[in-house]
Structure formats: structure tokens, C-alpha cells
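Left out: one protein chain. Kept in place: all the others.
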Amino acid sequence: MEFGHFLSALTPLNLGLALFGVIAGTVVGSIPGLTATMALAVLVPITFSMEPASALILLGAIYTGAIYGGAYSAILLNTPGTPSAIATTFDGYPMAKRGDGDLAVALACFASVFGGMVGAIALLFLAPPLSKVALAFGPVEYFWLSVFGLSLIASLSDGNLAKGLAGGAFGMILSTVGVAEISADIRLTFGSQVLIGGFGVVGALIGLYCIPVLIDLVAVPDRHLKVEDDVKSVRIGEAYRIAMKSKFNLVRSSVIGTVVGILPGAGGSVAGLVAYSEAKRTAKPGQKFGEGEPDGILATESANNATVGGGFIPTLVLGIPGTPPDAIVLGALLIQGVRTGPSMFSQSGSIVYTFIYGLIIATILMLPAGLLIGRYAYKSIVSIPKAVLVPAVGFMTIIGTFAIHNSVSDVFIMLSLGVFGWVVARFGFKASPIVLGLILGPIAEQGFVQGWTIGAATNNLLGMFFGRPISQGILAFTLITLFLPLFLERKHRKTARKTNQ
Amino acid sequence: MINAPEANSQGQMGSLLVSFFFVIAGVVTLYDTTGYTDRDSQVFPQTVAIILIITASISLVTRFLKPSDEGGFGDGVWWRRCLLIAAMFLACFTMPYLGFLPAGAIAFAGGLIAAMHDRWSVGTVLLYWVSGAVTMVAFFSLFKFVLLVPLP
Partner (left out) sequence: MLRRSILKIGAAFALAATFGTVAQAELDGPVNYIIPFGPGGESDISARLQQPYFKDKFGEDLVVSYQPGGGGAVGWASLNGLNGNGQTIMGVNLPHIIIQPAQKAVGFTTEDLNTFYMFHFTPDAIVVAADSPYETLADLVDDAKANPGQVTMSGSGKASANHLAQIKFDKMTGARTTYVPFKGTGASVTALLGNQVKAQWGYTTVGATQGEAVRLLAVAMEERHPLFPDVPTFKELGYDMVGGAYRGIALPNTASAETTKMWSDMIGEINADPAFRQKMLDGGFALLDVNADDMDDFIAARTEEYLADAREAGLIN
């Protein structure tokens, strides 16, 4: 942790690699279908000929840039570029539609840098104690965490709870299609081999979010996004003031992101959703989440970038990768001859610390790089005529989906899901509950099956699901999130009635 | 264009149909679970399918008892929507035979025609098609040569 590691991270080569990594990562992340995992896998052979620390800095910078880049397409096209940015669409796209896309992009940048810093600092100073969180989370805790995530459906379903829940349940059923992950069956494929792999999250996101936008875009001659008369550059000052006003939201969301990032089974998408849900629960009276509330973007984007640092905690301390990109970095370490696992911090300390400082430097570089790229991304999206924008985005969805598995049937599934999603959304079944079910379904199922198996074996089912302190805590938060709004509304109505009398 | 009363009945009818579809999806799932060998694979889909059937039935019944004109496809030009989707599906089906770029060009052309609401002029024709070709080749090269995705 000495200062020497910081200096060794600061070589011109490492700085250059960090900058390149952040830029490349941002571009990769902003293209739906291209994931950080893919970019990292391609780059690993290049890092063989590098110093271990430089290689790691490059990989870490790409990862952190990609998580931020996912916000661009979420805000400007309603399509999360990475699953981490799902909750960014909730408020980002409404903001862009009303002409505040530039502001939203700048907000996302500030939030991402802030969250990234919190995660990286936690990694630097608190990694060994925090890694215990990963171990304290058992199957039941994952189950309740997913239930908490699903409780967000209640507030996303615009007053029609039955439809929201039906969408969520349908999403969870979609998540079970294909070869079951932890049990020995092939489910709901109806004998077709197209469905063996199930509905992948990345393809489903593209289908359910992007295709409906395209269908709606071509149908009417209006512009894609509303543009103010004078196209300003990214509204940095304004974004900074909003972010400063929401300091508490930023800190809370970053902490949530760090902690959820530590959990190997969760990842950036869950972190973003949990942070969004918390921000919404504690909303001030004037805030309208889901209709373009800046705090929604701040919460999601700070949380998902905090998972980068958080995810490296179990990776480096326990040798257990939190997310697929973490796993690639772990593999790259292994090839470089670094022993991973519990002894890594003590034995290969200098590489590890140089890497952490590199991650911090990359996060800081993301501020100028992100604002600059964001400005161009916004300007080009608003100024490209719709007649070119639609086919270009359409082409991108096809090539991006194909690249996930090099498979045409993925493209077919994506398009079908897109048309389906467009139709049902027209009749009140929105895409977000379905996506929530799809993402949280496997976590819920695995946690439940494992918890049930262990509980039944030890004759302690009730204690297993309701007796563990962390579970009780998450359950309490879930109940508060679900019922506090109802309670407050009733109280509000009562007082209103009283004043009327 | 669709006139108002028709749109109303479309909203009502469509909502009923979509809810009904979800109920059916739940029933199909329940039926499918009977064929699993592992009890662990059954529990979750069965539970969720029951939730789906209940919630979708609730929205079906409430909508049936309280008809409203909520929902519907709204205004917009159908041939454009259909052209876009048809072109993308066509690209998907022809990709293994034509190769990625020609198939992608079909999708692009369909999307371009579907999204073009202004009048075509020589300038726009040239500009749009050329920029389209450049975009496609750029993305194709990025995926094929930088990211090493084996595109057909």
C-alpha cells in the first residue's frame, strides 16, 4: 500500500494504457451486444508480452470504461449497452426524449466516476475484511436479494400491479428455458434446439428494449429526441450541481454497488436495480422516478461502476471471481505467474497494489474521456437523420446479437422477443418487469433450490429461510419498499380528508 | 388511418388477448414441468407458472368486467413497421447463405426505406446509402477483424 506502488502505476506507458483502455471500453460498452467480457478475452493474448501490472491496468481500464459506456445507449436509445445499465433506461431515456440527453450523459459520467472511486478505494483499503461479505451470503441470502430486486416491479408497473407481476413471472419462466443451470433437466424447449441455450440476457435486452424503439421510430415522422433550439455541448456545470445536491444518493448507491459487487452471484445489473430501488424508496416529494428523474441515473450509474472495484475484492482476496470480466482478469494473472487466491495479497502484493492504483487512475481519466465521448455520442445521435439512425441501429442489433454466440438463432430469438415485447407493451405489459424476471429468476431459483436442499437435509427449513440475520435484514427492506408507499399514501389521504373537513 | 371507436375496441380486445396469452403460457409451463426427471428443476417453474396464471387471470377478469379503451397500437404507419421487421427477419434467415454483409444490407435497406419520411432527393439518396455502406463496413470490420467474431 506504500506510495511506491502508486508511482510505479504512474509511468507514461501505464497512463497511456489506462487512457486507451477507458476509451476503448466506453466504446465497447456503448454498443449493445458487445460486452466487456468479449473485449477482455480478445485482449488477453496481447498482454502476454507486457509487464503484469501494465497488462492488468489495461484490462481493468477497459472493464470500468465498458460499464460506463453502457449508459450511452441506455440514455440515447433506451437500450442498455450492458446489463448493468438497465435501470439507467428508466429515467435516462425519458430525459433524452424531452431534450435533456446531454445533461443525462454528463450525470452518468459524474456518477460513474464517483461510484468507481468508491469501489476502488474500498478495494484498496478494505478488501480483506469486506471479502467476508461474499462468504456470509449463502443461498438463502441470494434468494431474498432477488426477491428484493423483484419488489421493484411493484413500482415499475404504473399502477397495474397484476400486469407487472405477470410480466415478472413471465420473465422468470423465460429464464428457465434451456438446459437448467444447477439441476439436470432441459426445460421448455419443446424439442427445439434453437432454445437449448435459453434466452440470454444480452440478446433479450436488445430485443425487448431496442426493437420496440425502432418500431415506434419508423412509424411516425417525428424526430427521435427532442432538441433544444441551440444544441449546447454537454451541460457539465448543470450536471455537476445536480450531482452535488444528491451527494447522499451518490454515497449510498456507491456503497450498495460495492457491497453487491462483492457478491459473486449478483453483479452490476443487480447492483443498479437495488440502488435504483433504494433511491426511489427515499424519493423526495417532488421527484418523479421513471419520468426522467436525474437521481435515478445517479443511483444506477454510481452503483454499477462501484461493482468494478467491489467485484475485484473476492477475486483478489479469495480467488473467487465476482463477474465474468473479473474471471478473465484472474486468468490473465494466472498466466502472468501470479498465484491467485488467499495468498495473493501477501505474496504478489506489489502487482496487486499497482493494479488497484491503475484502476483508480483509469477511473479518474474516465471523467475527461467520458465527458468528451459523451458529447460526441449525444451530438451524433441527435444530428443523424432518423432515416439513417434507424437502419444503423438495426444493423448494430443484428451484428451485436450474432456476436454473443456467433449464432443466427440468437438473432432470430432477439427479433422475435422484440416484436413480442412491442406488442405486449402496447397493452400494458411493459418490458422492464419481464427483464427483471429474466435477470433475477436464475438467482432466485438457485438460491431457493440450494436453501431448500440444505434446510431439508438439516431439518431446519424455517430457520434456513427466516432465521438468518442477513436474510431478515433484506426481507425487512423488501417489506418496507413494498408497503411503506401504501402506508404513506393512506396516511396522506387521511390527513387530506381531515383538512377537507 | 384508424378511427377512434375502432381503436377503443382494439385496446380492449388486445388487452384481453395478451392477458389470455400469458395464462396459456403459464399452463404450458405447468404441463412441461411434468416431464422433468429432477424435482429441483420443477419447483421453481411450477411456482412461477402459478403466479403467472393468477396474475394474468386477474388482469384478464378485471379488464373484462371493466372494459376500457386503454392500450392499442396507436397511430403510425403499419407498412413502415412491417417493412422494418420483415427486412430484419429476412436478413436473419438469409445470413447463412448470403454472408453477413449482404444480409445486413437487406436489413439496412429495409430500415432506411421504412424510416424515410422526407422526400427522396438525389443528394439524400447518395448521402444516406453511402453513409449506410460506410457504417456497415466499419462495424463489420470491427467485429470480424478486431474482435475476431467469425461472421459468415
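As written, the chain order gives the labels A and B, with residue 1 at the start of each chain.
Quick note on the criterion: a contact is a pair of C-beta atoms (placed from the backbone, for glycine too) under 8 Å apart; a residue touches a chain by one contact, two chains touch by 3 or more.
A quick note: this is a predicted structure, and the numbers were derived from the prediction, not measured.
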Candidates A:28, A:127 or A:320 - the one touching the absent chain: A:320
Residue of A:12, A:159, A:191 or A:237 touching the missing chain in the full complex: A:191
Residue, one of A:52, A:70, A:264 or A:358, that touches the chain absent here: A:264
Residue, one of A:80, A:178, A:272 or A:394, that touches the chain absent here: A:178
Residue in contact with the excluded chain [from A:147, A:283, A:419 or A:454]: A:454
Interface with the unshown chain - residue positions in subunit B: 37-38, 40, 148, 150
Touching residues (missing chain, whole complex) on subunit A: 37-38, 41-42, 44-45, 48, 134-139, 178-186, 189, 191, 193, 196-198, 200, 264-265, 314, 318-321, 324-328, 330-332, 334-335, 339-343, 404-407, 442, 446, 449-450, 453-454, 457-458
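The rule is short, and it goes like this: only the chains that are shown with their structure count from here on.
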Chain centre separation in whole Å, for subunit B relative to subunit A (CA means): 23
Footprint of subunit B on subunit A - complex, ascending: 34, 38-39, 42, 160, 162-163, 165-166, 169-170, 172-173, 176, 180, 182-185, 187-188, 190, 211, 214-221, 385-392, 394-399, 402-403, 406, 408, 411-412, 415, 419, 423-424, 426-429, 441, 444-445, 448-449, 452-453
Contacting residues of subunit B [partner subunit A, same complex]: 11, 14-15, 17-19, 21-22, 25-26, 29, 32-33, 36-38, 40-41, 43-45, 48-49, 51-52, 55-56, 58-59, 62, 70-78, 80-81, 83-85, 88-89, 91-93, 95-96, 100, 104, 107-112, 114-118, 124, 128, 131-132, 135-136, 139-140, 143, 146-151
